[in-house]
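Here the complex is missing one protein chain, while the rest keep their positions.
What follows is chain A.
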Amino acid sequence: MDEWKPNPTIKPHKKRSWYLAWKYKLMNQRALRKLCQTGAVLFLLVTVIVNIKLILDTRRAAYEEEEESAQDYDDEMLNVEVPRHPVSNKKVLDVEVYSSRSKVYVAVDGTTVLEDEAREQGRGIHVIVLNQATGHVMAKRVFDTYSPHEDEAMVLFLNMIARGRILIFTIKDEGSFHLKDTAKNVLKSLGSQVAPFLSWRDMWTFVGKKGGEVYGEKHAKSPALSTWGDPVLLKTEVHLTSVEDAECHWPDTELNRRRKRFCSKVEGYGSVCSCKDPTPIEFNPDPLKDNKVFDVPVAVIAGNRPNYLYRMLRSLLSAQGVNPQMITVFIDGYYEEPMDVVELFGLSGIQHTPISIKNARVSQHYKASLTATFNLFPDAKFAVVLEEDLDISVDFFSFLSQSIHLLEEDESLYCISAWNDQGYEHTAEDPSLLYRVETMPGLGWVLRKTLYKDELEPKWPTPEKLWDWDMWMRMPEQQKGRECIIPDISRSYHFGIVGLNMNGYFHEAYFKKHKFNTVPNVQLKNVESLRKDAYETEIHRLLGEAEVLDHSKNPCEDSFVPDTEGRVYVMFIKMEQEADFTTWTQLAKCLHIWDLDVRGNHKGLWRLFRKKNHFLVVGVPASPYSSKKPSSVTPIYMEPPAKEEGAVAVPAVAAAEQT
């Protein structure tokens, strides 16, 4: 462009002088004068026509230019977070908040943004956060402060809200039983006068700005223990501020643009939206040398738990060797907030219309996600499957990179999983150790494409079969005796508690004390010994060197295992046939490990750690390793407790919850 100048600009001058000369020359010739005149008239006519055409053309071009710029503008519009309205555009919001025993609702400018009159749910304090400039709902939470610890979650949440946001509170049913002083003080600091005195079955509504004015508060005291306070309805007005005031002024970068878009829409993510010192949303972990899983697609299966997803993606993107381009988040349903989280991190997300109900819905979501993953990455031989309620270990990809070739070469393998069902704080020790197990743990695992395409996808349970996908995958028809590779110390951590299949107690008992690897770059040992035949050699070697424990002692006692470190011990338990897990279940119970069904076994052998010693349990006589039992040793038999103290309910949950 810059080098090129239109050169024909010279031409017209030449043309003109030549024309004039010619004109003068012919001037005196009478016969030609007439011709000249006609010529001149013709010329004028041509000029007029050309001029008109030019004007039209120019106008058209100018019009197009306008259109183009208008269209550029349209495109820009998508990227601009909030249109910058003049400050004078102050607006007032009418807010209505209702609190009662069986129903709560919140309406902003006549639009109901919260309505909950469902029975037996939604108890506690409902909190809504509005954007102080636009009035949009940025977060909606309910904290069942009738139950313990929920008030702590609420304090955490309220602390994360940016200053200036508008907060709306309302109680449904009961919200004070486990509302501790810390929480009451936080509410007080927001300007509530009633909060410190909230008591049993009081009704309460409050609207205020974080770190600013109070727009209204209403309270109805419960007259007696057995009754509720009268319903209260608070009507108030909230003045909106200008967009400028509601936003942070981060440097204009691509990342900050994503951040801005996110922070103007949702609340409750803490320092990511902090004006002063926002937490990074790009992590740039060290790349892995010789990363064999760089091109393996990662499917993150998500529902509507955006805060979980946020936590999960942070840990995933911080793992060494992660390749963000290979990550796809599959959201089960048209939820906006999880999608906002996905976009915040610059990842791609796909929403999936929910099909069927309950567990079958999850199943269908899994199928769609896996099919889509292999469609999107047709070259991939594997896919990593993750869920939104997992923390990912820093060496997750390093672990997979070192072991994935086994899945490719060893036909007797079903999966590689990052999760050891029996890997608790007190039973897992060695980050470089891997096992082969007959069960399929899930919770961060690798699926072979051929397995999915040739075996699983064609006969995946249809929506009307209300099956769990993972239970189905564990059925012998599917698993066909193939095993999974797992680490001793899990590379994922299951932090979820409010899932479809989970309850708080359950998580506390079975997941909280799970060990999670935090050491980077762990070099796995003996990866080759995990192949089918090599593993048998390895086990025989291990059993050969193992010391037999004193079988006269109680295996539940701590003293059962000597106070040593780094030794290998073996014990033998009674196991009449392959499916006889009576003693194992009792042992697992007293060792405080997973006992709801049998996990982590390999041909009647379990491997774990006790007191930093490798601890092997062999089921006799069902296990082929029974031959290692000295004849003097009698396998330990533990009887199940005679009375099943209402434990029926828990296994029912367990049956549903396998992931």
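Here, a contact is a pair of C-beta atoms (placed from the backbone, for glycine too) under 8 Å apart; a residue touches a chain by one contact, two chains touch by 3 or more; residues count from 1.
In this section, contacts and distances are computed from a predicted model.
Enquirer: Could you tell me which of "Adaptor related protein complex 2 subunit mu 1", "Ribitol-5-phosphate transferase", "Multifunctional methyltransferase subunit TRM112-like protein" or "Transcription initiation factor IIA subunit 2" is the UniProt name of the chain missing from the displayed complex?
Expert: UniProt lists the chain that is not shown as "Ribitol-5-phosphate transferase".
Enquirer: Kindly state which of the options A:458, A:476 or A:566 is in contact with the chain not pictured.
Expert: Only one listed residue reaches the unshown chain, and that is A:458.
Enquirer: Decide which residue listed in A:41, A:92, A:357 or A:475 touches the omitted chain of the complex.
Expert: That would be A:41, which touches the missing chain.
Enquirer: Tell me which residue among A:165, A:201 or A:352 touches the hidden chain in the full complex.
Expert: A:352
Enquirer: Taking the full complex into account, find the residue in A:110, A:251, A:378 or A:566 that is in contact with the omitted chain.
Expert: Only one of A:110, A:251, A:378 or A:566 touches the chain omitted from view, namely A:378.
Enquirer: Could you pull out which residues of chain A are in touch with the chain that's been left out?
Expert: Against the left-out chain, chain A lists 1, 3-4, 6-9, 12, 16, 19, 23, 33, 36-37, 40-41, 43-44, 47-48, 50-51, 54, 57-58, 60-61, 64-65, 67-68, 71-72, 74-75, 254, 325, 331, 334, 339, 348-353, 355, 368, 371-372, 374-376, 378-379, 453-454, 458-459, 462.
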